[in-house]
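Let's turn to chain A:
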Amino acid sequence: MDLIWLIPILPLLGFLINGLLARRFNFSEKLVGGVAVATVFLAFVLSVTAFVNYSAWSKQPENQAKPYISKTLNYTWISGGKAFISSNTTPITPENSLVDLNIQWAYQIDHLSVLYALFVTFVGLLIHIFAIGYMHGQTGFGRFFAYLNLFMFMMLTLVLGSNLLMTFVGWEGVGLCSYLLIGFYMTHKEAAEASKKAFIINRIGDLGFILAIIGVFSTFGTLEYQEIARLVQNYPVEALGTFGIMSFIALGLFIGATGKSAQFPLYIWLPDAMAGPTPVSALIHAATMVTAGVYLLARMNFVFQRSLVMMLIIAIIGSLTAFVAATIAITQKDIKKILAYSTISQLGFMFLGCGVGAFVAGVFHVITHAFFKAQLFLGAGSVIHAMNNEQDITRMGGLKKYLPITHKTMVVSWLAICGIAPLAGFWSKDEILAKTFSTTLFHPAIGKMLWFLGFLTAGITAFYMTRLMALTFWSEQKFLGQTASDGGEEESNQEANKNIDQKNDGGSFKIRAVTPSTTNTEAISNTTEATTNDIGSFNIEESKDKAERINLNPPIVSALVADPKESPSIMTLPLIVLAFFAAVAGFIGLPVGYNWIETWLSPVINSFTLHAFGTVDIILALVTMAWSGTMAYAAYHIYVKNPHIAEDLAIKLKPFYQLSTNKWYWDDLLDVKLASLINKFNDLLGEADKHGVDAIPNGSALITRGVSILSGSMDRYGLDLLVNLTGWFTRAGSVLVRTFQTGFLNNYALVMVVGLVLIIIGLEYQAIQELYSQYFPAIPKIIATPAPK
Partner candidate 1 sequence: MINLFNIIPILLQAQTVSPSGVKERLLEGIFNVNINNFLVLSGLLFVIGVAGVLTRRNVIVIFMSIELILNAVNINLVAFSRYWFLQSEGKNAYMGEIFTIFVIVVAAAEAVVGLGIVIAFYRNKETVAVDEIDLMKW
Partner candidate 2 sequence: MLEYLFFFTAPTWFSSLPILKDYIDPMVLDYLVWPLVQIGLLLFVVLTLVAYLTLAERKISAWIQVRIGPNRVGPEGLLQPLADGIKLLLKEDLIPLKADREVFIIAPIIAMVAALVALAVIPWGAAWATISNIDIGLLFILAVSSLGVLGIILGGWASNSKYSLLGALRSAAQMVSYEVAMGLALIGALMFTKTLALQDMVITQERLHIWNILFQPLGFLIYLISGIAETNRAPFDLPEAESELVAGYHTEYSGFRFSLFFIAEYANMLIVSAIAVTVFLGGWYLPGLSYLFTPGSTFFVLASIGVFGLKTLALLYLFFWIRWSLPRYRYDQLMELSWKWMIPAALANIMLTATFLVLGQELALIVSQNNMLEISTLGYVFLISTAFIVTVPLTWIMLGQINKNSRDFNLREVQPLPMNRTINK
């Protein structure tokens, strides 16, 4: 159990190896894939051992309901300085409200996190194996697996973190990885924009999360879960009306969860996230990342349970999201988009469960959902792989005979998701519905209403899932295949191409040379060649080098040549395993018998308001099963038997159909309304700036110009005058002195002697005066002043 710190570190190691060394020493694909899978496999093994040891360790009395914190890699991460916590209720910390800020970086496992670690690593392992086959031949193979490993590291940090801040780090890391992986096909515009969208919207959610963290710290003075769990006991449960500190924290956390788990207001990024490769969608946008929100709710359940208002909000939003997502999923064409919306609705269910206090049920649904949703996605992946990246289910059909294994495994998870009896989906979904029906948190009427909405959603889920299965597997074949009746697909293709031609150059006959493409890229380059530029004929060389340049573009719709053959075993193996678990997973939480998951999670989640599973619940469960079964048959009937009904229904239920296909106009609302609003606001700001703010500098510029002119003139006429004057004086003076320099040697000698004479007269005037006064009486007598004594 001591090696739990290694669980997150191993994927990190994998990331480093693949990320740094793969390109430099150009590892072969096998090596890169091997490294990635090995690390995740080791992590999985460690988490299993941790699970076993922990379950034994937590049995001992003294560490009851106490998480095991790993010794190694346990250091004070941020320390120093005092933080001022101002809790408005009775001060929890007795001495004063100044608390040392030091946050540990330590990995811990307790009942909840070990469970999460288990299914994250398990699902991750399977998806890694699947990805090796799926990504085969794609450039950037090493990069893809590096990101995947990084994602695993982040997710495990999020789950195994011992305090809120570490979870937050994992939270951000996961967001980053989703951004990187969605935008894996860098050169493709949609992928890049989708990744940006996902990242930004996650950030919005993270804002709430950060505020919640600050709230937690300012009230409890610490971020350790253990501490918070102990300190939160002192806080009363805030009734529906009041919105106290607990509700504030809960609100923050909830906003974070909605952002991450794509709930009602912030769900738009998930459908677009499908632009990434399918394994990514499977791992991140089905099994692990999106469930982080539920993990957060489960982890901080003691906070949520203390604010009934938030519980209500969660429940309502959860059910609403479920319903809306389900309705949109009905009319979607893209196989991955349908699965995305189904994920959103299932998440809605989980939130509904948590909202009504059944956190355990929520977590249980997370686990089961992880299995069958991952399986569905991988199945879709292998379908797309086989169909040479064709994602539109209306174009598929009849794949039953081409992809037997995929079909069988998908049937299992289809049944699971529809909530048919023995499979996992039934147990978890119905438990949630049961708990909502008989919740005691709110007024029973609210519970009943929520249940009804959930009931409806379950039915719709069954409908669109069967639609999906029908259109892809059971309906008649709608693509060009060797054995297909030639011309059918051909016309549609040509006709599709024709309208393209009309658009481009009006009537020029275009030859569509379909060469036996060895790799997808070759085919792709032809099609892009054909679709993008409208030349009469195209030469192979030009297209070839264009292929090299944009070899990264994602597989786009292309006319299939060979029959869709079954994906290699490396891809189908995970499908089988997942399908098996999708079937079996349900039994860990049987409501009737020994509810293992209930007991396992009880120390972490003390859901005090729940009641035992009564006979009413059983009846309700059977009713929902029946309801979803009929809906499934209806879908089967419409889409397999007589396809035209679909069009009639669509026409008849025009408004509903429009509503659904346009995703409840929610995207338009955001993209159009909100953006234009912001633009208008910006223009306003621009105007204000131009007139208001710019006036000041322009004014001052004016003043300085005036002053400079003034000083310039003063300087030119005043000061320069003086300077020139001195210049003039020196010139005049020099003329005077110059006459003196005659250049003749003797003149200079004369001057010297004159100097000498003057010296002599000066020094000896007394003597001269005495001697010659007799002969020249004119010599003035100077009475030498007596030298001072």
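Inclusion criterion for the candidates: all candidates are chains of the complex that A comes from, given by their letters.
In the analysis below, contacts are C-beta pairs under 8 Å (C-beta built on N, C-alpha and C of every residue); 3 or more make two chains touch, one makes a residue touch a chain; residues count from 1.
Source: prediction; values computed, not measured.
This complex places one of the candidates 1 or 2 in contact with chain A: number 1.
Residues of chain A that touch candidate 1 in their complex: 738, 741-746, 749-750, 753, 756, 774.
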